Structure formats: structure tokens, C-alpha cells
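Every protein chain except one is present and positioned as in the full complex.
Per-chain numbering from 1; labels A, B, C and D assigned in written order.
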Amino acid sequence: MTGTEPVIEIANLSIAAAQSGVTLVDDVSLHVDAGECLGIVGESGSGKSLTLRSILGLLPPALHRTQGTVRFQGEKEGLRPVEPRELRGHGVSMIFQEPMSSLNPTMRIGDLVAAGPRARGVSRRAAADQALRLLAEVGVPHPEQRARAWPHQLSGGLRQRVMIAMALSVEPRLLLCDEPTTALDTTVQDQILTLVERLRIERGLALIFVSHDLSVISRIADRTAVMYAGRIIEHGPTGALVDSPRHPYTRALIESMPQLHGPPVRLKTINGSPPTAGRLPPGCRFAPRCPLAVDACHQADPPLLNIGPHRATACLRQAEMNVGEPV
Amino acid sequence: MSALIELDDIEVHFDVKTRRSGTPATLRAVDGVSLAVERSQCLGVVGESGCGKSTLACVLVGLTAPTAGRVRYDGREIGVDRSKDLRRRVQMVFQDPVASLNPRRRVRSVLSELIDCHDLVPEAGMTSALNSLMDMVNLPRRVLDARPRELSGGQRQRVAIARALAVQPDILVADEAVSALDVSAQATVVNLLADLRAELGLTIVFISHDLGIIRTLCDRVAVMYAGRVVEEGPADTVFASAQHPYTRALLRAAPDLGRRGTGSRSPALEGEPSGALDVITGCPFVSRCPEAEAICSAAPPAYVGDGTHRTACIHAAH
Amino acid sequence: GASGSASPEKSATGPAKRGGSLAMSLGSAIDTWNPQKALATQSFRVFPQVYASLLRSTPDGKKVLPALASSYKTDPAAKTLTFTLNPAAKFSDGKPVTSADVKFSEGLWSKGELYGSYFSSIKSVETPDPKTVVFNLSQADETLPAVLSTANAAVFPDNYGGKSEAAYWKKPVGAGPFMVNKEAVGQSISLARNPHYYRSGLPYLDGVDYKVVADGGQQLLQFQSGAVDVVNGVELEAAAQYPKDSIVGAPSSGVSVLTTNTKSGPLKDGRLRKAIALAVDYKKLVAGGYVGEASLATSLLPQQVPGVTKCPTCTWSTTDLAEAKDLVEQSDYSGQNLELIVSSDSGPGKLAAQALVPMLAEAGVKVSVNPQPTSSLIDKLSKSDFQLGVITYSALAPTPIDPLGFLAATGNVFSQSDPEPDNKALVAVHAASTPAEVKTAVQGFEAAANASYAVIPLAVPNALDAVADRVQGFVAAPYQAYCADELSIKN
Amino acid sequence: MVAMRVLLGRLLQLLLVLLAVTLVVFVLTQIAPGDAARLRLGPRASPEAVSELRHQLGLDRSLPQQYLAYVNRVLHGDFGTSIDGQRVSSIIGQRISDTLWLLLGTLMLAVPAALVLAWTAAWFRDRSVDHVIRLGVLLALFLPAFWVGFLLIRLVAIPTAWFPVADLGSSPGDLIRSLVLPSLTGAIILTPILVRSLRSSLIDVLDSEYIAVARSLGVGGSTLIVRHVLRNALGPVLTLLALNVGYLFFGVVILEATFNISGLGSALVEASAKRDVYTVQGITLLFATGVVLANTLGETAVSLLDPRTVSA
Partner (left out) sequence: MTDTAKIAAEEAPPARKPRSRRRRGDGKVAVGMVIVGLFVLAAVFAPLITSGHPADQDLLNRLAPPSHAHLLGTDQLGRDEWTRLVYAIRVDLRVALLGSLIPAILGSLIGIAAGLGSSWLDTAIMRTSDIVVSLPLFIFFIALVGLLGPGTGFLFLGPGELPLIIGFTVISWVVYARLLRSEVRRVRSMDYVRAARLGGLPRWRVIGWHIVPNSIGQTVVYLFVDVGLAVVAISTLSFLGVGIPIETPEWGAMIQSGRTVIQTNWWLIAAPGAAIALIGMGLALIGDGLDDRIKS
């Protein structure tokens, strides 16, 4: 992974509501290397979806990007700043959470998968053929038959496969996944995760995979960024991050998750609830809930600092955490 | 057996019109389920979407009339038209924190209305009763004067639990009560339920699709598939040595922090749950079962196992 | 009458030219093609275009001229009237008008329920030859020539020209300057030039299109936009909105009257009727209800009609509120609401009816106005399904016979009051040989009408027409019977 | 197959509604005061003639018999005779074209205008353009049609003398010129109703995930608008139009009265004032059938458009 050129590099991205000016995503920087999977984990409302959507310029009309640049590695030229619309249908595509609402109910499956290529000017025939190939590739049984079906006639898992086929139809180098398995059953989630992994390896795709479930992220992501209230507060290789979190929030997140292995233990909880956007506490946004918070934590928001190769955290007390209270 | 509540061969069938042709069909949401929960026990029910978990919960609390079968409370058979007092004894906590509270009512009025209705405390004791309810669910007392929209999801779910507790029930049925919550809020609610059980001796039926939570909270677990219980037993035995191929697949498919890595492997289970509309003659799992044999599709497999752990599979080793 | 009567005739400029057609508006649809059954004034504006009579009158109604009959003479005793038919007289289907046609028509005239009395002096009709008709009279009748010049005495083909009666009245054939081309009942009538018209060279126009525009505002708009060339009967309240020089007024032969139902309801009581008559402030009514386009009524019969004179003992147009109040007190009236019906179509009355409400209220009589389309107004009136009604009736011929006959036929404008004075006066006028006798008969009638207060004359509204610039030869006609044969379009 | 079924169901409902319509129309005219025969013959007719006509018209039979006879007549295309002695069917025949022209004109202006306005408002939602459109729509929703008509006549027709203010012209040019103001008035009334719902259904579609998906795949321009957005928003528009046909007919009645156009609407107003029962019956029945047909057509189109209800 190391040493490869990043496919995409996002620097200092901020997103705010147009009317109230409330900042929803604050100074987020990310990069993904070719063939790598970056996981983003965070609780509901932490800004994961907005971050992802802003890459393709798909923010809701009430929101807009206040700062930040996206640089993308084109097929020939090197990393260069790009506008969202350049990426749509060219190099980047996205899978959404709700497989039902993501499929246009008035279009047949085949047409849906062919829509992307058609928009790029591929002929009708070629696009249709490609659609069949893709449907087969993502494991849709009887593609010829299914291509003529309507979205509502498919089960949730099949819909998500179709969605993935649509995403692949524009031959992306980077695939953005916004909780693609959250709405699915456990066994189907397992199938889809396996499929995504397979495609990633076969096609050398770079992935950004967003989820609120750290266990899903830990299964699929090479590196993980943890978001809290619109900011990335910790970031590092997934294994290291899970084994020795360097931010109290990450640690609390891990400890509050029930485990399937080992002796059953009482879950740990975090006091309070996440702050609402626009009503952030001064200083570190996690400070009011943090068991380790000291006065300094309430003064200023700590920046995301590198603390080792590929690891960064935004905690003043990360040094103490390293020594480790019992996890 | 001194079960507090018992389900005896419950079937719930819905008459539906198929979308394609509009012809009427029978949907077997619950198809012959027998379960028993003892006092102060916690039974977990797992299963995939549409397997009939919520329907089962509604039968338990008396919101849905079973097509066939009996519900027994403390040995007495009870139907849907329950007396006020009987109704009070089995309460439910719902999945969606947004829909589970009346948006126009303050927490206080919702709770006191229920307490009033059953004359559980004298008028003078209302305030203290409400305060102690809040303490019980670990919420600050000022939440009493809040409207649902001012509360976070975890808080709402705790208010919903307080509402259920307000009528002093014996049994709490929690239908995916934590699925919509973030992990941190989820942990709070799960801990709360565990505490309530310990402190009040509450009997809990906890429905979830999250195996991890079931394992943390429940003594026993029932695994449902297509309207039937395919395996039931003590939680630690089921998790340690699952007998039904579906239970095993479920355990293998569940993502877990303790088992990371991307190593490409085949999915735990192929295919998706079949529709509840299809007529099933044999084992409902046969079409997806990696171990299926010809005999499996002939007749529904009988339960094998001892008094505590039973499995509806011919391969089960007991 | 400010704007109107100033220019009785649109000055003709240049010689008339043939061709073109004009659009004229009617304030309400014609009620029937049968003149013997027609009640709506508007019908009599259309009849002269389609029908011709033995005689015709000058537009001002003052002189009688030959028409289908090229001449007529009376015997010394004035007991016979002999007409020689114009050889050019032909129906629009080209058949010549013969004495048989006249005899047939006379049969219809005198059988008419409404206007039959006009012809009561005709005893029999003789047809010595196809072109000669002799009317044998029971007595000398000075008024007959005037009556014979109206559409009431239109000549129809013998035996309806072979058609059934119903079929004939659907699309009648007459000897007038135009013939019915197309009719959308209740909406429009399209007339085409009659090629066989007896006045050679006439009519100038190729056609006339009547369309019903019931609303005064619409009439104005259509006139302004050029969609209508002649507005027949400008709504008084809209008159001021028209371009000044487009309004043509004529001395009115009409009277606006308030008629009461004397047979049922509180108005059975004569005192209440008198109270109503006295409660009205006629000057204000003329100024407001008739927007100044009217004069005070001095008689129940149209004042312009020759032979009608002011009745010296009558109290028409006098106001005495105090007495009115007294009378209301004395009467059996108990304060209930009286419905006043009036035509909702254009024409005088709608505003006047509303103006009456507060005046009567002041005397203690509660009235509410209910406007109706002309057709249902007539219907209600003739069924006595009303309490009060404002209508304007007009004389169609310059003789007291006409209004008297109308009053008698309609039961004193539907008031159902005692018909005795009407009939008496009618007989007397028929029999009169001197103007003095006519005067006595008419004044006797007026006095009786005034005593009963069954019908109360409100005002004499001006008859206003609006005529577009491009129209030449339009003459205001006091008796409605305006014949469009001399109308033409300016270059 | 399924489409057939949908259609059959619709047809059955259509029959039911039409039956209800005839019943309502029949009751309506029973309530009306006055005797049809007496009204027809006039006040002077003899009682014998009246009772003769009553018999001819079947007025002396029992109400259910009369109703059956009425339905039977209507089924044979016989709407009776008006007070003026005209066949009601010929009155309708004469007058229907003006009404249809007005409907057509109004729809041709209102639907595109509504689409453009709703699209603009939805696309720029919550921006000032949207606010202006919404406020304008709100105001226009409460403009009385006849008042707008008068103002147009006063402010446009009279000063410019471009547009005839009454009747519809007969030559194509005149027809179009005379349709402009009435149609404009109709559109001013209809458009806001359409825009209000259309905007929100467009927003629903624009906000939907599948539009985001299409855009993320580089679909844009007219393909996005037509294939992805309008196709999905069409259902609600059609439903709305169908639902508003009754109101639209009412609007046409007003337009006819305002601009003195002799279509079915003004015939209805005149006839009901004259208590011309058979004409009222005929015209209301026609309007009702029109509404019912439009509804059925709209609903069928919607359900045919939506693959969820039809596809097999």
C-alpha cells in the first residue's frame, strides 16, 4: 500500500448549511491510494455521507462546500485538482445505502446499468451488452432475464448488486460506498461485502467505505478514519486503530460494541450524546463526554496531528492513552 | 415448567393480494412457533428481515390475534381481548425511536396518563413516581418536561422503556429496540435493560438481528427462519456450538471486531430468504442449506435435542 | 336625456352603397318568431327585418306609408278598407304576396291571444282578386292603419306556405328585407338579404347578424372592440361609457312600470299598493335608477303615443312619504319581505329596482330584488308567480290601441286587476271618431288605473341605441319597429 | 394481461360512476320547481294540453319508472327537448366546440407554464426565485377568474384592440386571437394549482436517491430531465390534472360568462336560470361524463406508466 500514488486527495474540506452557515463538516482531509480501502466510521450525523457526497458534488441544495480541494489521479496525467462534475461518470462512482430508493422505479434493470455508459456516448447496443456482462459479474443470476425486470421485482440483495453493477459500469478507479450494507440482512451483508472485496481485488479499485459499524469497517478497510461531529478525530491502519485506539472516542466506540467472541462482558457506555451541529462546545468537541478531559481540552479544538507512520489523532491526551489505561 | 408466558404452536397468516396478479394468497408470517419464557429470564429472538419476529412480538403483547395456537400467561390462556390489568403486564418497546413517542405530548403527560389509567399510585405520589421512573431509566428529571423532538434517539428509547415500566409490567417485549441507535446509545439501552432485569426481576423478550447484543443480554436464544423457530437453547450453548446450519451461517456472516481482515473468502450463505408467500412443504431453509438432502424438502424436520436446546434439523447432533 | 335624444338621426354622409353585413346586439333573445305570441320587446326589433306588413310607418312613427299594399282606400262611411297589393311584393322564397295570404294572416292576427283585440273592428276579409283585399269593418276605425303598419299585422304565406305550423315558426318565411339564414336559438340569428324584397334596390346590406348579449357591460365591450355595430337598447347605466357621438336616442314609446300581484299576497290590499306608489321619490329614481336617462311618467300609457294625454286627476309621480307610511300602517301588510323581480338582462329596470328598495323601506315596506333572465321573468309574471315586478313595456304603433291592447291582453301587465276599464277604453277608442273621444276614453282608463294602483308607472326611460361610425342610415325608431332596409355601410 | 385487468377494473368503476351521475342529474332535476310540461307549453296552454304533454314526457309515471326511462333515453342518445323546443343534443352539438377550444387553449398555456414554473421553483428551491414563484402562485390561487378576465379586457383588449373580447372567431387566425385572453385567464387560474403540487412532486423526485445516482454516473442534461425526472413526476401531474378536470370545467363556465362565449357553460347557466330542465340534464350529464372519462383516462395512464402496478 505504501508508496503507491494516491487516487484521490481531499484537502481541508468543509461543508456548511447555506442559510444558517452552520458548519457540518469541518476541515476534513483524506487520501486513498490505488487498490486501497479507506474506511470512515462515525455515529449518525457525524458527516460521513456529506463528505462522500461532496466529492461528486451531490450535496443537498441547502448545503454547500465552503472550502477544500479534491485532487484526482487521472488515467494518464497525475494528481490534479478537479471539479465534482468531472468525476461523475469518469473515474469515480458511488453506492448508496438504500438499495430500493437508489434505483429509478420507472427504468428497467438493464437500462439502469446502461445509463452511465450511455451518458458517456456508448452506443445502445454496446451499453446493453456491457450491462449484461456487469450483471453477471456482480452475481445477478439470469442476467438476460433480470435486465428486463423492474427494480421493485428484485430482493434487497439483488438491488444492491444491481447498484454495484451500475457503479462499475462507468469503469471507476475509485468507488465510494455509503453504508451499502446497513439496510441488508446479516447474511446478505456478508455476501455484498464479499462481492465488494472481490471486485476491489479483481479490478484494482480504490474504495472509500463509510459505515457506522466499526466491525464492518474492520472487516473491509485497510485504513480507517473516525469521524465525530463533522471532524476526523483519529486515523490510522485499521488493525492498529482497533487494537490501540489513540483517541478516547475511538476507544469508547470499540468498548461499547458487543462482541461475538470471548467472554460476554458488560458494555461500556459514553456519557451524554453527540453535540448538534451549530451548538458545538468550545474546545475539543468530545471533551464534554470524555473521561480523560482536562481543562485544556475545553479551551481549544486540538488539531489532527500525526503520531506515527500513517497514524494521526486529534487528542491532547493521546500520549497518556498510548501508555494505556486498561482497555 | 413454570413459564411466565408461553406460546403454543402459534400461527399467524395474513391474507394478502399478490402484486402481480391480484390473486389472494396466504402469507405465513409465523408458522407454528412454540416458545416459553420463564420469569426473570431474557429470551433473545434472532432472524433475518421478514422472518416473523415482529409479528411474534405483537402476538405476545396482544396486538395481533394468532390464526392458530394459544398464548398462556402464568398458565392461563389469554387472547387478544385482554383485561386492562392483563394488558398492563406485557409491555413492548418499539424499534423506531421517532415513531414510538407521540410528538405532541410531553414525556410527563404520556407517563402520568398511563399511571392514572391503572390507578397505580395515588394522585399525590405522581411526581415522585415519575421521578423514580426517570431515575430507573437513567434520565435527568427535566426530560419529563421535554417533548420528544428535543430528545436524542437514545433518550427517546429510554423514555419508551420508562413508558413501558410505568404500568409495572411483568414482561417487556423489546422489538429491535436498539437497532436504530448508534453504538454508544445502543450500549446505554442494552445496559439499562440488563439492569432492569436484575433489579426488578423483569422478564424480557428481546428481538434483534444483532447476534452480539443477544449474546450480551440474553440467557436463551431462539433463531427464527421463515416464520419458524429453527433452533432454540441457552445463549452460550447456541453461540458456542450452533446446531442448525442457518445459525452457523448467521454467526459466520456477522461482522465482528474480534475477527478482522480482508482475506477474500466465500460468503457464509448464498441466496436470500425466500418470500413468506411460497408454500413450504419441507424444511424452510432447504433452498439455501449447504447440507440439504433430498429428505429435507419432503417434510418439516422435527425438533431434536434435549429439554433446553432444540434444533429443527435432521443433521443436528444431540 | 342628456346624451341620447340630442341626435335623433345619424347624419347620412354620401350615397348609400350595397354590400356588407352588420352585427347588432340584442339585450335578450327573441321569445318567438310568432308576432302574435311575442312578449319580449327585442322580438319586435327583429320582426321588421323578416316580415313585412301591408303598410309601414316612417321611422318616427308619425306617418303611415304603403308597403306590401301599394295603396288603400276607405269607403265614405269608413266601413271598408280596400288594399291593392304591390305587384312587386314577394315572399323571400320568391312567391308573390296574394290576397289569400293576407286573408290567412288576418285570421291569425285576430285570433291572437295577446294582440287580437287590435283587430276587433275587422268583421271579415274579402279577396276579390289576387291583388285586392277588402277588410269589412264593424265600425269606422281610425287606428287600424297604424296597427296594420306593425309586425303584429305581418303578412305570412297562406297556410304557412304548405308547411306545418310548427315547422313554419321554426324558420318563418316573410316578405321583409331579410330572411332567416341561420339561428342558434337563444344566441344568435343570422339574416341574409331577401332577393325578392318589394322595395327595389333595397336592402343595401347583404346580411344582418343579431347576437344576444344580455349583459350591458359586455355590450359596451363588444361595441368598443368593433364586434358589434349596433347595440339595440343600450343599458342606461352604461350609456355614459359609450363614445359620445355613437349614442342615438329616440323619444320613448315605453314606460317602466312597477306591477303588483293583486290577486294573492299582501298586495291584494290596495292601500299597500298606493303606499308604494307614494313612497317612491320619482325625481331621485329618474336621476339614479334611470341614471338621468328618463323623464317623469305622467300616465300609465306611453306618453309619446298620439292620443295619450296626461290625466289631470291622476297622482302618478307624486311622492308623499307621510301618507305612504300611514297607508302602510292601515294596510294588512305585516312587514314580510316582498320579492321584486326584474330582468337581469340589459335594459332599464335592474338599477331602478334596486333604487326602489330603500325608498320603500323608508315607508316600511320590505322588498328584495331578484333579477331573472327575461324569459323566466315573463314566465313568472304570466303565471302570477310574483309579488312585485319592474318591467318596461313599449308601444309598437302610434295609437293608444296598441298599449291598451297590450295592457288588456296581459291582464294589466300581469297584475290581474279588474280588466273592465281596459276593455271599456279599448272599445271606446276603436269606436272613436274624433281625438276628443279618444282622449276621454284614455283618460277614463288612466283614472281607473290610478285608482287601483295595480300598475305604477315609474318613469319614461329613453330608448338609446349605440351605432358605430361605419353604419350609415340609422334612424332611431320610437316604436322599435325599425326596418334595416335602408341601412348601409359607409365607404 | 395485467394491463387488461387494470383496464377492466377501471371500466367497471366508470360504469358505476356514470350510473351515479345519471342518478344525481335525475334527482337534481326532480328537485327543480315547476312542471316541465307547463314550462314547455307556456302559461296559456290548456290543462288538457299540459296533461297530454305530461303523458308524452312520461311525467305521470312513478319516479323509478321515470328514471329508468331517462337512462334508457340517454343510452339512446336522446337528451330530450329544451323549453325552446330544440333538441338538447343539437344545442350541445352547436355549443360544444367553443367549450372544447377553451379547454384546449387553457391547457396548452397552463401545462407548459406550470412545468416551467414548477421546475424552476424546484430546482432553485428555497432561493429567491423559488420564493417569488411560490408567492406569485399563492396570490394567483385566489384571483377570481372573472375578475382577471375583466382586468385583461380593460387593460389589454380595449387599449390595444388586438384581441376580440367576445365569441370565438371562425377563421383560424380569428380563433387563435379570440382564444388568447380567455385561455390566458384560464391558465392564470389553473397554473397555480398545478404548480403547487408539481413543485413538491418534482422536489420529491429531485431529492430522491436515484437522481443522485444518475447524476453520479454522469447522466445529465435533457436525459436526466426527461428520462429520470419527468418520467417519475408525470404520474402526479396526470393524477392532478385528472382530479382537477371538474374544477377545470367550472373554470370554463366562468370563462364563457366572462368573455361572452356561447359554449356549454353559458348554455348551462342560461338553462338553469330558465329552469330548462332537460337542457340542464343534458349538459350536466355531458360535463359529468367528461370528468369521469378524464379521471378514468388519467388514472389508467398513471397506472400504466407505473411499472409497479402493471408489469408482469
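Basically, a contact is a pair of C-beta atoms (placed from the backbone, for glycine too) under 8 Å apart; a residue touches a chain by one contact, two chains touch by 3 or more.
Predicted, not measured: the structure shown is a model, and the values here were computed from it.
Peer 1: Who touches the missing chain here, D:70, D:119, D:210 or D:249?
Peer 2: That would be D:249, which touches the missing chain.
Peer 1: Tell me where the left-out chain touches chain B, residue by residue.
Peer 2: Against the left-out chain, chain B lists 61-63, 84-85, 87-88, 90-92, 94-96, 99-105, 113-114, 117-118, 142, 150, 160, 163-164, 166-167.
Peer 1: Even though one chain is hidden, which residues of chain C still touch it in the full complex?
Peer 2: So the residues of chain C touching the missing chain come out as 215-218, 220-221, 235, 237-238, 240-241, 284-285, 287-289, 291, 337, 344, 351, 354-355, 357-358, 368-371.
Peer 1: Can you list where chain D touches the absent chain?
Peer 2: 13, 16-17, 20-21, 24-25, 28-29, 31-33, 134, 138-139, 141-148, 150-151, 153-154, 158, 243, 245-247, 249-250, 253-254, 257, 268-269, 272-273, 275, 277, 280, 283-284, 287-288, 290-292, 295
What we mean here is this: only the chains that are shown with their structure count from here on.
Peer 1: Using the mean of all protein Cα atoms as the middle point, what chain has its own Cα mean nearest that point?
Peer 2: That would be D.
Peer 1: Between C-D and A-B, which chain pair is linked by the larger number of C-beta contacts?
Peer 2: Pair with the higher count of C-beta contacts: A-B.
Peer 1: Express in whole angstrom the distance between the two chain centres, defined as the mean CA positions of chain A and chain B.
Peer 2: Each chain's C-alpha centroid was found; their separation is 31 Å.
Peer 1: Can you tell me which residues of chain D touch two or more of the remaining chains?
Peer 2: Residues 308 of chain D each touch two or more of the other chains.
Peer 1: Contact residues on chain D for chain A in the complex?
Peer 2: By the definition above, chain D touches chain A via 125-126, 207-220, 223, 227-228, 231-232, 305-308, 311.
Peer 1: Across the complex, what residues on chain B touch chain A?
Peer 2: 48-49, 152-155, 182-188, 190-191, 194, 209-213, 215-216, 236, 239, 249-262, 264-270, 272-273
Peer 1: Please give the residue numbers of chain C that touch chain D in the complex, ascending.
Peer 2: 113, 166, 170, 184-188, 211, 213, 215, 218, 221-222, 224-227, 344, 372-373, 375-376, 379, 382-383
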